[in-house]
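What you see is part of a larger complex, with each chain still in position.
Naming follows writing order (A and B), and every chain is counted from residue 1.
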Amino acid sequence: MIKNRLEVTEKIIATKVSKGLTWEKVAKEVGLSKEWVTAACLGQMTLNDEQANKVGGLFNLNENEIKWLKVVPYKGSLPTAVPSDPLIYRLYEVISVYGLTIKELIHEEFGDGIMSAIDFSMDIQRENNPAGDRVNILLSGKFLPYKTF
Amino acid sequence: MIKNRLEVTEKIIATKVSKGLTWEKVAKEVGLSKEWVTAACLGQMTLNDEQANKVGGLFNLNENEIKWLKVVPYKGSLPTAVPSDPLIYRLYEVISVYGLTIKELIHEEFGDGIMSAIDFSMDIQRENNPAGDRVNILLSGKFLPYKTF
């Protein structure tokens, strides 16, 4: 018996390697953005029945494994507080170097509050550029103001 | 005698409060994006002579303090590895929840490599939205491929 979501995630990743699937193709099947679908397959988001069945079909999951895709997971995908992987570290470095800057500018524009990480979407695009193609990541989150009470 | 860049940064921030300056106005004076200028004033970037003089003028810095703005700083603006401030934590959470997703999708598009945090720019915009205005942060970095050697 599958004991937790992690085992399903590992099976999805292993099946992706052996079958040679791409996240783009998976997203197209599910009918949502590649960003959200990948996060869901990596065990960070919860799928509804239809989504879970499609993902299950693509990754050869059995009925019980598909059920796990519909359970809200314990989120957080990094093995260490400061990530060791260079690609992910660069994102961490952006927060380290520019974090206070982002904070200052959002507060200057909106006042006290935060950019939501829940009412949130993300879009990753390649920008063709003669000086070397660029990765563009658009983070979009609803501004949530603190309120007096 | 000023002992380090941090003291200059603290003076800039304190002067900003007492004079009521905005980063937008500072950026306009310097003639660069508000994101870069704010990061520089917060002690994360190095200014050239002209930029340093303008910043010095706005924040009442003396000659010696202005010199420090031209020295490459020890970067990293956060007091703890996992940031406690809610606004900055949300950015950290985005990496925690979506970090592997971003990694997967960049590799699927570009192969092995990273998004540079040096050949990098950032743009923060308000998006008017009837369901609540949104913060849009565009991170743009050159893709740097690993090469065999």
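Operating definition for what follows: contacts are C-beta pairs under 8 Å (C-beta built on N, C-alpha and C of every residue); 3 or more make two chains touch, one makes a residue touch a chain.
Only a predicted model underlies this, so the values are computations on that prediction, with no experimental measurement involved.
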Full complex stoichiometry in copies [only 2 chains shown in place]: 10
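In this section, only the chains that are shown with their structure count from here on.
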Angle of the C-alpha superposing rotation, subunit A to subunit B, to the nearest 5 degrees: 180
Distance from the mean Cα position of subunit B to that of subunit A, given in whole angstrom: 24
Residue numbers on subunit B that touch subunit A, as the complex places them: 22-24, 34-35, 38-39, 42, 44, 75-78, 81-83, 85-88, 90-110, 113-117, 119-120, 122, 124, 126-127, 129, 131-144
